[in-house]
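Please read the structure below before turning to the comments.
Every protein chain except one is present and positioned as in the full complex.
We just call them A and B in the order they show up, numbering each chain from 1.
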Amino acid sequence: MNALTTQLDEAGNLKHFLTIEGLERSLLIDILDRAEGFLGVAQQAVKKVPLCRGKVIANLFFENSTRTRTTFELAAKRLSADVLNLNISTSATAKGETLLDTLRNLEAMHVDMFVVRHATSGAAHFIAQHAAPHVSVVNAGDGRHSHPTQAMLDMFTIRRHKGDFSALRVAIVGDILHSRVARSQILALNTLGAAEVRVIGPRTLIPADAAEALGVRVFHDLREGVRDVDVVIMLRLQRERMSSALLPSEHEYFQLFGLTEERLATAHAEAIVMHPGPINRGVEMDSQVADGKRSVILEQVSNGIAVRMAVMSMCIGTQNLQAQQAGEQRDAH
Amino acid sequence: MNALTTQLDEAGNLKHFLTIEGLERSLLIDILDRAEGFLGVAQQAVKKVPLCRGKVIANLFFENSTRTRTTFELAAKRLSADVLNLNISTSATAKGETLLDTLRNLEAMHVDMFVVRHATSGAAHFIAQHAAPHVSVVNAGDGRHSHPTQAMLDMFTIRRHKGDFSALRVAIVGDILHSRVARSQILALNTLGAAEVRVIGPRTLIPADAAEALGVRVFHDLREGVRDVDVVIMLRLQRERMSSALLPSEHEYFQLFGLTEERLATAHAEAIVMHPGPINRGVEMDSQVADGKRSVILEQVSNGIAVRMAVMSMCIGTQNLQAQQAGEQRDAH
Partner (left out) sequence: MNALTTQLDEAGNLKHFLTIEGLERSLLIDILDRAEGFLGVAQQAVKKVPLCRGKVIANLFFENSTRTRTTFELAAKRLSADVLNLNISTSATAKGETLLDTLRNLEAMHVDMFVVRHATSGAAHFIAQHAAPHVSVVNAGDGRHSHPTQAMLDMFTIRRHKGDFSALRVAIVGDILHSRVARSQILALNTLGAAEVRVIGPRTLIPADAAEALGVRVFHDLREGVRDVDVVIMLRLQRERMSSALLPSEHEYFQLFGLTEERLATAHAEAIVMHPGPINRGVEMDSQVADGKRSVILEQVSNGIAVRMAVMSMCIGTQNLQAQQAGEQRDAH
């Protein structure tokens, strides 16, 4: 089963959101447009819309991430859904239950959506392929593979600042090799028709075939790489890489690939700086950049809730449509 | 104070739900009938009824059980109640507070219901006996004693498949000696008038006086025990029994008491297979049975939410009645 089949129903509606791969430009634009409509909800006195009232959304976090879980929880609550937080590693599996038995049980409890975070690439796909027809799956990050809601909130943030993608040069800086965020961003930028996507990092952290395989230009020099770009996306450096001989010390990394105002001098005068958070200050960038006028890092966080509301309500909407059609078919017989 | 007095108010309404013992057939039927009405809530677009809106239900889990806690939490949310999850072992008692002080404090916060899970037999009764008049207690499993909502969801599942209980032969297989689930099931089956209740297991795991004390037929051979039965209920094997010399290895247990299609050959052609979950596949049964056409294991999970909604709303209804009567008495003076 390919990714496309898994994510869309027969009419092309979004049923699961697992990866950017295989999704058409029009669908990505649809997500961005809907998220635009949800941005205002956060400004209302009552920050709620009733789109998912009575639905149950279960956060299945096999890998701990308070920040990502919190944004999904807030997005679900703003859609008026009920939220179940399940820390899987400490519950069912401790009793020796298999993952599929856990899923079957949650489905039997009429959970409507699983938001899945897992350290293994492909985990969200696996769950979507085995989930009951009435359940949607949203990938909140799987191994090195994909983090599609992060990529979409980044696209949303870029579009709000830069408008059309077709003229944009975007640079992604850091550990491209291990980053699910970078993979999803590159796919999204290319699908949305960005003029040029660049990756910048040490040779040890960029795949050897990146240029052809990912459709990007590769740079190993930061100053060179950010020349004339409109957007600089910094990746979070996973500190566990430090000890694995792939990376020099944090200090040395900052000397080569840490973003400073001075090193941004060659970028477009209006270039924005992004980071998925949490920032390692003094490693990926200095505080002057992180807190400076180019930084849109906190906007990314706000936008993340609107984008997640869009994705979740689209998936639940597809379910409602299927249930309605099934009802009509029954009535016709 | 006997169990009956503790559970019912003076008019015979359910105030607490602690044990099947002492409850009349008509009350059990009432629970099953109400649960039938709640089954449909899970099929609604908005899976909510407002019966317990503004009520606070506290899950007091002294023993960890994500699965049971989750079904109670979902049942409470479908009744529109607010839910407090309190992991007692890591909170108040760590500060040296006594159990009764913890209860008094929660009562003072106007919590309406305690859902209690505890490793000690009698814990839920103790709490009900000491609870304030405005609080209901539901037993979510206490030691080896009782697990009445599990038994009622099993009865509910049996009735949906088999209708009337009076013609039914039901076999319960496994560690009868230590099982609160089995004790509650046997009481419920006998109260509901099942034709025959059998228990099947090794001599070390069936009480010596089971036949008289529990009102069951005892078998030590699986094939013999399931002959002509309509329902086979497998118990979960607690792995900690393995090391206690009461049980041989898991492999050896499966050879003697593990359910397979072949060993089910002597059962009624339409016999159903049940398990409270989570299943130890290859220990209590093989996957062919667990996932086969006789298995109603996942229906049990779905039914569990409806049955818990029934029990919780009945107890809260009794409270509302008491509050109303107290109000009328005040007004009359």
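One rule holds in what follows: a contact is a pair of C-beta atoms (placed from the backbone, for glycine too) under 8 Å apart; a residue touches a chain by one contact, two chains touch by 3 or more.
As the structure is a prediction and not an experimental result, all values here were calculated from the model.
Where subunit B meets the omitted chain, the residues involved are 53-56, 82, 84, 86, 90-92, 95-98, 101-102, 104-110, 320, 323. For subunit A, the residues touching the chain absent from view are 42, 44-48, 64, 66-67, 70-71, 73-74, 77, 239, 277-281, 298-299, 301-302, 305.
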